[in-house]
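I have placed the structure first, in the form of structure tokens, so that the comments after it can refer back to it.
Right, chain A next:
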Amino acid sequence: MVEAGASALECQGLTKRFAGLEAVRDINLQISAGERRAIIGPNGAGKTTLFNLISGEIRVTRGQIKIFGKDITHMPSHRRVYLGLGRTFQITNLFPTLTLLENLLIAAMGLKRMKFSMLRPLSTYPDIHKRAQELLESVGMAGKAKEPVKNLSHGEQRQVEIALALITNPTLVLLDEPTAGLSPGESAMMTGIIQKFDPSITVLIIEHDMDVAYQVADQITVLHQGFIFAEGNQSEISNNPKVQEIYLGEEESC
Partner candidate 1 sequence: MEFWVVQSFNGLSYAALLFLLGGGLTLIFGVMRVINIAQGSFFMVGGYVGYSIISLTGNFYLGILIACLALSLIGMIIERFSLRRLAGVNLRNMLATMGIALFLQDSSLLIWGGDPLSISVPNYLSGSVQIGNLYFPALRIFMILEAVLIFIVLMLVERKTRVGAIVRASIDNPETAEGLGIHVPLVRMGVFGLGALITAFGGVTGCAFMSIYPGLDFEMLVFAFVVVILGGMGSIPGAFIGAIIVGLMDNFGKALLPELSYFTVFAPMALMLAIRPMGLFGKG
Partner candidate 2 sequence: MLINRLKLQIWVFLPLGAIPLLIVLLPQVLPSYIVILITQSLIYAIAAMSLDLLLGYLGLAALGHMAYFTIGAYVAGILAVRYHFHFGSTLFFSIAISAVAAAALGLLALRARDVYFLMITLSIALCEWGLATRWVSLTGGYNGVVGIPRPDLGLPWMMQDVLPFYYLILILFLICLVFIILLVRSPFGKTLVGIRDSESRMTVLGYNTWLHKYIAYIITASVAGIAGNLYAYYNGYISPDAATLVHCLKLVLMVGLGGPGTIVGPIMGAFIITFLENIVSIYTTRWLMVIAFVYFITAMYTPKGILGLLKGFQWQGKRERIQKWWKQVRLP
């Protein structure tokens, strides 16, 4: 349990350069434990790059990242998960050839030592199965356990994305456009799911859909061209004319 007010995520001077282009520039971010923060901004603002830096997919050019006080700037991606990090992907990233149950089982094993076990069948590990079953029921898809995940509808797959991220009991979750490609009804359901996360979980969410962002998050950070453009709560941001401008600018250039 992390005390409220303690810092869940800290980024200092975070910069990422790709072949001469700075995708993310000098980002200073501070997110408290239990907070819900939305990262918004026009396309190309660097939102997913920021997530990739935090989760370790890509390496930092300059700057520092800390999770729950631990410096993870140079820590390999998979080790960060042990510190309580979880994430979903903007483009659904499941195990396509496997069944829903198998997806969850593999996710449940991620932090366990038994994942190296080679001679006992997986079916003899009841705790893993129990955990998978819990998540299965929480997304209401217990009947589809044996279904190959690629046969599920897009909305169901997005739910599985979230289930996989939650199965390791993370304390800091990065949600990358969880409602991408969902119908309004599905979006609303997804928003509801996110709102029901355990309050101790810190949530960082990238969203294009403003309604979802406002409903889920307490604080909003606006990114533009790789740096933090504005920060504040919902009313501050929605009433900020400059924020409207950068979005309008995006529309014009389309």
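Throughout what follows, a contact is a pair of C-beta atoms (placed from the backbone, for glycine too) under 8 Å apart; a residue touches a chain by one contact, two chains touch by 3 or more; residues count from 1.
The candidates came about this way: all candidates are chains of the complex that A comes from, given by their letters.
Keep in mind that what you see is a predicted model, and the values were worked out from it rather than measured.
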item	value
Options 1 or 2: the chain contacting chain A in this complex	2
Residue ranges of chain A in contact with candidate 2 within the complex	55-57, 76-78, 81-82, 85-87, 89, 93-98, 102, 105-107, 109-111, 114-123, 125, 128, 164-165, 168
